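All protein chains but one are shown in place.
Then we have chain A:
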Amino acid sequence: MFYISAASTISHQPTFQNAGFSGMIVPLAAESILISPDYKRFIEAGLLRRMSKILRMSVACSKDCLEQAGVEQPDAIVVGTGLGCLQDTEKFLNHSITIEGLLPPTSFIQSTHNTMAGQISLSIGNHGYNMTHTQNSLSFEHALQDAMLLLTEGENDILAGAADEYIEILTEISCHLNVYPRSPLTSAASFFLLSSKEKSGTLAQIKDVATFGLVNSIPDTILALLAENETNADALDLVLFAGNISNDLTIAGVDPDKSLDYKNLSGIYPTASAFALHYAVDRMQQDKSIRNVLICNALIKSNLGLTLLQAIEA
């Protein structure tokens, strides 16, 4: 079994260190901004100055998550990111094209996708398995699956999460590519401690996580996953989805009254399904009648991510 022992999210919503946030948040307004905690509580000042948004969010969430769970060292650190460290990538790309001669290396060093996982391991002195998945909208699900493989292989506590950051050029790019998102483009990070055993503060359990690249039929894929887990659409108390798949959900037998488009809450970023997971877990703590939750991530419609959650037995 796979248990979620702790969760931490920094986003455009008041999610950080705010249990019960799911009951108080409303859909994001167009001009929403990232709600940053006092990072100095988590990151040493000298280091903090050099860190981009995505790195600050990732390290702070990771430390918060480990603190909540009372775990000093996880057995592994697994991160998913769709677009990686955009701020530093753009900065170095700019330098590389505009500056003649020797360039400052910091933005290059911090441009690689594995910078988050690397900085987390550095900040806590962790020598375990360290991995970064980057499969656009399915990056987080792939990270979760990897964590579950590790737990099956005998590890006990895995720090798994996702992060993506917004930079201004993204808005310009989406206009030019004729993509006019109905929700704002946002930045966020979410980290979770996944454990092989139930603990006193366990929040929920993950029944299954599956990814389908270049997916054929979304309804058939959902039904097959539910059947494999010996459940069905009627048993679902909450379905969180992203992407234009309301019809697919109806065909799969999902009650529209129980489904909710999470990108209205999270905004749009490649790993927004990590926000959905934290939101689901938080809802389950507030409302004990929510026992079975499915997250359907079709942010990019050719790629489907499915995450099935179950409440802990009382």
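Going forward, a residue touches a chain if its C-beta (ideal position, glycine included) is under 8 Å from a C-beta of that chain, and two chains touch if they have at least 3 such contacts; residues count from 1.
Convention: contacts and distances are computed from a predicted model.
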Per UniProt, and picking from "NADH-quinone oxidoreductase subunit H", "Extracellular solute-binding protein", "Iron complex transport system permease protein" or "3-oxoacyl-[acyl-carrier-protein] synthase-1", the hidden chain is "3-oxoacyl-[acyl-carrier-protein] synthase-1"
I'm checking contacts with the chain that's been left out. Which of A:127, A:182 or A:288 qualifies?
A:127
Which of these touches the unseen chain: A:11, A:87 or A:115?
A:115
Hey, which of A:14, A:105, A:181 or A:256 is the one touching the hidden chain?
A:105
Just to verify: which one of A:200, A:216 or A:289 makes contact with the chain not shown?
A:216
Interface with the undisplayed chain - residues on chain A:
77, 82-84, 92-98, 102-105, 108-115, 117-119, 121-122, 124-136, 138-139, 142, 145-146, 149, 152-153, 173, 176-177, 211-216, 270
